[in-house]
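What you see is the complex with one protein chain gone and the rest in place.
For clarity, chains are labelled A, B and C in written order, and residue numbers in each chain start from 1.
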Amino acid sequence: MPTQTVYPNVVHTDPTGQTKQEFTSDQDVRWCPGCGDYAILAQVQKLMPSLGISRENIVFVSGIGCSSRFPYYMNTYGIHSIHGRAPAVATGIKAVRPDLTVWMVTGDGDGLSIGGNHLLHVLRRNVDVKILMFNNQIYGLTKGQYSPTSPLGKKAKSTPLGSVDYPLDPVSVALGAGATFVARTVDVNVKHIAETLKRASQHQGTAFVEIYQNCPIFNDAAFDYMTDKSTKDDHVLAMEHGKPLRFGANGEKGVALDASMRPQIVDVATYGEDKLLVHDETNEVLSLIVSRLRHPEFPVPIGVFRSAERPSYDRMMNEQVDAATKGNKKTLQQLLDAGSWTVT
Amino acid sequence: MPTQTVYPNVVHTDPTGQTKQEFTSDQDVRWCPGCGDYAILAQVQKLMPSLGISRENIVFVSGIGCSSRFPYYMNTYGIHSIHGRAPAVATGIKAVRPDLTVWMVTGDGDGLSIGGNHLLHVLRRNVDVKILMFNNQIYGLTKGQYSPTSPLGKKAKSTPLGSVDYPLDPVSVALGAGATFVARTVDVNVKHIAETLKRASQHQGTAFVEIYQNCPIFNDAAFDYMTDKSTKDDHVLAMEHGKPLRFGANGEKGVALDASMRPQIVDVATYGEDKLLVHDETNEVLSLIVSRLRHPEFPVPIGVFRSAERPSYDRMMNEQVDAATKGNKKTLQQLLDAGSWTVT
Amino acid sequence: MVALRTRFLTTATMGTSAAGKPHEQVDSVAIRFAGDSGDGMQLVGTQFTSTTALAGNDLSTLPDFPAEIRAPAGSLAGVSGYQINFSSNAVFTSGDVLDVLVAMNPAALKRNLKDLKEGGILLVNSEAFNAKNLERAGYKENPLDSNIVGAYRLFKVDITGQTLAAVREFKLDHRAATRCRNFYALGIVYWLFSRNMDATISWIQRKFSDKTLSEANLAALKAGFNYGETTEMFDHAYEVRKAEIAPGKYRNISGNEGLALGLMAASELTGLNLFLGSYPITPASDVLHMLSNMKHMGVRTLQAEDEIAAVCACVGAAYSGALAATTTSGPGMALKAEAIGLAVMLELPMVVINVQRAGPSTGMPTKTEQADLLQAMFGRNGECPLPVLSARTPGDCFHAAIEAARIAVTYMTPVILLTDGYVANGAEPWPVPDVSKLPPIPVKFRTETEGFKPYLRDDNLARPWAIPGTPGLEHRVGGIEKENLTGNISYDGPNHEAMCRLRAEKVARVANSLPPTLVEGAQEGDLLVLGWGSTYGSIAGGIHRVQLRGHKVGHVQLQHLNPLPNDLEDIMKRFKRVMVPEMNLGQLSVLLRNRYPGQPIHSHTKIQGTPFRETEIAKAITSLLEAN
Partner (left out) sequence: MVALRTRFLTTATMGTSAAGKPHEQVDSVAIRFAGDSGDGMQLVGTQFTSTTALAGNDLSTLPDFPAEIRAPAGSLAGVSGYQINFSSNAVFTSGDVLDVLVAMNPAALKRNLKDLKEGGILLVNSEAFNAKNLERAGYKENPLDSNIVGAYRLFKVDITGQTLAAVREFKLDHRAATRCRNFYALGIVYWLFSRNMDATISWIQRKFSDKTLSEANLAALKAGFNYGETTEMFDHAYEVRKAEIAPGKYRNISGNEGLALGLMAASELTGLNLFLGSYPITPASDVLHMLSNMKHMGVRTLQAEDEIAAVCACVGAAYSGALAATTTSGPGMALKAEAIGLAVMLELPMVVINVQRAGPSTGMPTKTEQADLLQAMFGRNGECPLPVLSARTPGDCFHAAIEAARIAVTYMTPVILLTDGYVANGAEPWPVPDVSKLPPIPVKFRTETEGFKPYLRDDNLARPWAIPGTPGLEHRVGGIEKENLTGNISYDGPNHEAMCRLRAEKVARVANSLPPTLVEGAQEGDLLVLGWGSTYGSIAGGIHRVQLRGHKVGHVQLQHLNPLPNDLEDIMKRFKRVMVPEMNLGQLSVLLRNRYPGQPIHSHTKIQGTPFRETEIAKAITSLLEAN
């Protein structure tokens, strides 16, 4: 029983020349006016043609939530699954069809509340899936409960006196799970989204991208401090591989470790640029240190925290199967016959 | 409707003078001969009397697995719940009964496979529960499948050709979740277990202790490199707060960061002790760096990775309720009457 | 409840309104306000409801939320509606067909027109019927100019324009000014039904902290009312007289409010702290929200990471002596199955509430259904029996929650309470109970160490509740089969059989604690209509219609689905036939056929995400009776 080809033996279409329009499905987009999801959708639809992959070879998978409606708007294959389980669905797809390109869309509730465990496991397995977590720090679809990423003290529908749970930081969780690619971007910064998604698409293995996303209806302005013209320079740290960690309107501030190994904000001019931390996506120590820079003490880092190479689960699994089948001479009949005797 | 006292108004017994024997239940212990679980049980039973807490105020909670049989052997209150869900059960106990002392026992499968999400959430909430994860890097109770902590390539019942999943590191996961107390110890080092458990018991909030535990039946000798007399000095790094990271039979080796901020093993004599990393349980950067020291490249750190103070979920929740009830003059009848009119 | 009822515009007595226009007396009106999500329809609906209740009508309401969070303005998906049925007689449901439809835009018209009866009043905001909105609603031509609306009494009012004019003096920006138009529409409707606007006026004054906004909305409201009074469009107003309602204190209550208050009452009656472990899900989330707002009453709520954690936290809380409850809907219920099984094994009290929605899978979250009954009964591995209850009306949710708690703590068992989206979001005037007169629910934690065995049972077969903190009663419980009495782990075959049968018998004995089953209508005769849950009103209304024609039809609406009442079989036998209407494909029928093998059961089902209409039930009854 050799490995069968599970997909029909059809001639694939030529991926060159695909347009954004072709990646747009015929379904009406059902997000609230002003929702940050629109901008992300537009960037993803724009990115797709550049990947050189035909539409039919792409699958978008999601869970449940406003964000998880995403697959309906992509004219590719897609599964809008159940709450929190998209990583497992995506793993199933890649396990049997490593030839497919799989993107996954989830929310802070879908991915970190009910789906936290599957997220941990898809990351540790390093399944070749691109994960976009739309983090609006709220449950949108169920109309405004606090989420695992809402800040402590958040007043929302189920926490009228303020939440008493500390939030999870998606980037820290991903790094804790051993993720090979971890990045953060923000809905309004379309150029940065585009670059980050491009980087994610190039990664072999799980690429985890947290996207801060404004929910104007239930958690408006949660990210204003980092998107507002007047404040963003002082509150956003755009990381670049190999470059010192600098921010501020003119890059006048930097991040360094103090004598006791704690991160501090320094004035670059007086402190000296050479003593700043230099970002290194391939060095876990750096990824970890920057992951812990949190608003309001620190500017919020955006960009790629970590990018490491490691064979993906689906590749290793399929290589194992391929290697085993290659040498195999056994038929199913022989397997059935094993240990048999004949009665005459 | 004031807060009622949920527990009967009985005179609690005096906790002084309790003995290990009194903490031992009448159930036969059902682990295999030679199982590492025995040593841990003995240490826990020994620790209990020293806590100054009467037996009746202690609850042991577990999931399912060999390790999760633990509560049956403790003559305290206890719940042997279902697979992976002990953190949620424990959270429920503490939410309504912050007066109780809750310990939780789980395995690498129970806690990080099926129960990974609940673990993340109990840690981020910082519920005042002491968690012991018995990590034997295998599923014991179901007779020997690889677990999420088994090393890549592990050959076990469901992976005859070797696993293709990267393991999770419990300590890294816990730190990623924002745990306030994270430690590691090993079954055979009874002194170290005792100290570590003591530290855990003193922590307010979630204390997470990973205990490497030998399963002689399905994963024998997994930790020999760090327990064997001949090798352990070179493979174990016993961290101490405020002390430089040194190991080796005579502490001749140390851990430092190289120029590119990557950890390296150095010869203390030539490198200089003052340039070694100095462990600081309260500095997340240090906790993170040591958490990534992994065998075989590095010695395995044992001891307390991180210890930070932060009010616990159950405390904040109950404070919120207490504060709200204190001021309250509303009766249930008044609530029912709200918005009512009278028909005559 | 059984009073004669005539429909709007069929009985008419003419009078004269204060301002001179004649008004016509009618018995009963169903009206629906429909508009875009942003149009504030829920708000005017609830205002109209309060005023109507104060006016002494019987009434029933139902909101119709859009399935989407906030679909694009003007789209079909974004239509939000609020329906109220009110009468000078008894009201059973929120109304089968509409007498009045208020449509604020083309999409609202398109979605709702099918429910307006022929000759009904159709009030539209003509301004909104512009090219853009028509296109969004999928209209090729303006329906107001076509014979689509020919069968109705159409009133085109430029509500937007009139509102802008009415609020001009307040100098609001265009958006804010436009948003007053819902009150303008409400004003018209108030006039149309000769309502006193005082309650709404004082509500507006209280609600809007911004003085200008408050006055603008008041101005819009009054302008609408005056429009009705002064324009030529309406030649007369209507009046629905007070219903004969038993004297007493009333309030409006939705089913979800009923649950939240009922759980709090159960907490008080048992003397136990209330703990709710829940994970948000439509249409159950509001119970979590309401109880989260009750910290001052000592309520502890945990928004868990998922439904499994929510119910597992209840296991911990119940073990520790709290009154533990968890609320969810279908998909969440599926996830809780394993842990509910644990609670059955541990024999711990717990109230599990499933506010059912249309399934399977994600289904139609905002739509109602009763298709989780068999899941409640059988959706766990092994023989895993537990009591199952339901609630028939919003107000009954209060009592059902208390009853669920009573059974849970008396029998030491998890109990499933099934409500649904219809009863959860629907509202009705409800006689407020006197808390001091509710029967207390005695709970005694075990404290005597003498003779303590964790699984030694009392007369109800309940095991002792021995909670942590009690010296000498330290014991361990777990999901493995337990030895009778001691609760120790046991793999013994006959012990397992004994325990399985004991657990089943314990649940069966709950039936002994139930009052006689109430049969409404005929006590014997041609047909028993046997329903459960939220179909109560539709069935009562349907029977009411056919009984007018002299058939002997009885009605039992089951609160207890497991165990079934002891007297049910006798009751069934008093009727020639039994009809079981359900909003599913016949789930109670399965239980009845199993339990009463001889009894002929006629299952009548509808599964459209909406309640039965009274007329549908009436028709089904009639055709069954005529098939005789």
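Heads up, the rule we're going with is that contacts are C-beta pairs under 8 Å (C-beta built on N, C-alpha and C of every residue); 3 or more make two chains touch, one makes a residue touch a chain.
None of these values were measured; they are calculated from a predicted model.
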item: Interface partners of the hidden chain - shown chains only, full complex considered; value: A, B, C
item: Per the touch definition above, residue among C:Ala73, C:Ile245, C:Leu374 or C:Leu514 touching the missing chain; value: C:Leu374
item: Residue touching the undisplayed chain, where the options are B:Cys32, B:Ala323 or B:Ala338; value: B:Cys32
item: Contacts of subunit A with the absent chain, listed as residue ranges; value: 1-4, 6-8, 10-13, 25, 27, 54-61, 64, 71-72, 74-82, 85, 87-97, 99-100, 117-118, 120-121, 317-318, 320-321, 324-325, 327-328, 330-333, 335-344
item: Footprint left on subunit C by the chain that the document does not show; value: 67, 329-331, 333-335, 337-338, 341-342, 344-345, 356, 358-367, 369, 371-372, 374-375, 377-384, 478-481, 491, 493-494, 496-497, 500-501, 503-504, 584-585, 589-590, 593-594, 597, 600-601, 606-610
item: Interface with the unshown chain - residue positions in subunit B; value: 28-33, 64, 66, 82-84, 113-114, 116, 139-143, 145-146, 148, 157-161, 217
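Everything that follows uses one rule, which is that only the chains that are shown with their structure count from here on.
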item: Inter-centroid spacing, subunit B versus subunit A (mean Cα positions, whole Å); value: 29
item: Chain centre separation in whole Å, for subunit C relative to subunit B (CA means); value: 45
item: Subunit A: positions in contact with at least two other chains; value: 113-114, 116, 148, 161
item: Two or more partner chains touched - positions in subunit C; value: 295, 305-306
